[in-house]
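Omission of a single protein chain aside, the complex is shown with its protein chains in their original locations.
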Amino acid sequence: MPPLPIPEAAPLSWYLILSAVLFALGVAGFLFRRNIITVFMSIELMLNAVNLSFVSFSYKLKQNDGHIFSFFVMVVAAAEAAVGLAIILTVFKNRQTLEIDEVSSLKN
Amino acid sequence: MDAILFLLFAAIAVVCAINLVLQSHPISSALSLVGVMGSLAVLYLLLGGEFIAMAQLIVYAGAIMVLFIFVIMLLNAGTELRSKRHLWGMYAGIPMLLALVGVVAYIVRDVLPASGAVVFGSFQHGNPEDIGKNLFVNYLLPFEVTSVLILVAIIGAIVLARKEVD
Partner (left out) sequence: MNFLVLSLIKAAVVAFVLMTTLAYLQWIERKVIAHIQLRVGPRRVGPHGLLQPLADVIKLLTKEDMLPSHVNKVFYFLAPFIAVFFALIAISVIPFGGEISIGPIKTAMQLTDLNIGVLFILGLSGMGVYGVALAGWASNNKYALLGGLRSSAQMISYELPMAMAIAAPLLMLNTLSFRQLVDAQGGYYFGIIPRWAVFQGPFPQIISFFLFVIAAFAETNRVPFDLPEAENELVAGFHTEYSSMKFAAFFMAEYANMVTVSCVATLLFLGGWQPLFPAEYGSKFIPTLIFLLGGAICLFHGFNPVRPLDRITLPVAGIVFIGIGAAFLIPIVATILLPLFWFSAKVGVILFLYIWIRGTLPRFRYDQLMNFAWTFMFPVAIANLFITGLLVALT
């Protein structure tokens, strides 16, 4: 079998394309899923894709500021996950449902 | 060798992300997200960010996702019902999505200048010592502000989720 044209090391653009693909999948999950928790997890997927983008650019610029931004994104995601899950628990206690279409008493 | 590692873990990340979007039970989605985070940690290691890779494992995959799994197990969230419409949307949408991704990737590769290869070991500043020096000298104020943010989040979560004392 002839050797496939895989380069020795992956160019940086491949990392950025992967980040874009993961972000797009996160947006797809956010828009098309109906369970609140899955929507929340799609948000976390988007944040992870952005972290990958930060670290890739930090590699390109040869500074570690991107790593520090990524670290702060993780911290904020942790805080957001805690408060968001507490809100989800409260919504479940009051409405007994986890579908975002049914939590619609403010509609119309 | 670096490219093979990248392709392997990028493939795992994309497969787990697709699994997250497609699975009907939230627990399977949560475990797929843990898989995404694990493969992203390996990609951070390839990019020279060893501290960030370990922080991803400890904080994201080891604490935040455990919190998600707890909540899913406690709420006993069942499988999600599928809406029966829009089947034609799936059959037409996925090829169009792939075409869009292909066109955008082609444009990105043509227009932007060629990026260098990511060689494992060529970025030496991702170790905890350098990150610590940068974090506590240049980014001290954001660090302190995020600690206040975490405190606010803890208090908010406790207030929101406590039992009503009647």
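Points to keep in mind about this one:
First chain written, first letter: the chains are A and B, and each begins at residue 1.
As a working rule, a residue touches a chain if its C-beta (ideal position, glycine included) is under 8 Å from a C-beta of that chain, and two chains touch if they have at least 3 such contacts.
These numbers come from a predicted model, not from an experiment.
Contacts of the undrawn chain with the visible chains, over the full complex, involve B. If you put the hidden chain back, the residue from B:Ala11, B:Met73 or B:Leu151 that touches it is B:Met73. From the set B:Val34, B:Leu47, B:Val118 or B:Leu135, the residue in touch with the chain omitted from the display is B:Val34, counting the whole complex. Although one chain is not shown, part of subunit B still touches it, namely residues 27-28, 31, 34, 50-51, 54-55, 57-58, 61-63, 66, 69-70, 73-74, 127-128.
The rule we apply is simple: only the chains that are shown with their structure count from here on.
As a whole-number value, the distance joining the C-alpha centres of subunit A and subunit B reads 5 Å. Contacts from subunit B toward subunit A in the complex involve residues 1-4, 6-7, 10, 13-14, 17-18, 20-21, 26, 29-30, 33, 36-37, 40, 43-44, 46-49, 51-52, 55-56, 59-60, 63-64, 67-68, 71-72, 74-75, 77, 80-81, 83, 97, 101, 104-105, 108-109, 112, 114-120, 123, 125-126, 130-131, 134-135, 138-139, 142, 146, 149-150, 152-154, 156-158, 160-161.
Subunit A makes touch with subunit B in their complex at residues 6-18, 20-22, 24-26, 28-29, 32-35, 37-38, 40-42, 44-45, 48, 51-52, 55-56, 58-60, 62-65, 67-68, 70-72, 74-83, 85-90, 92, 98-99.
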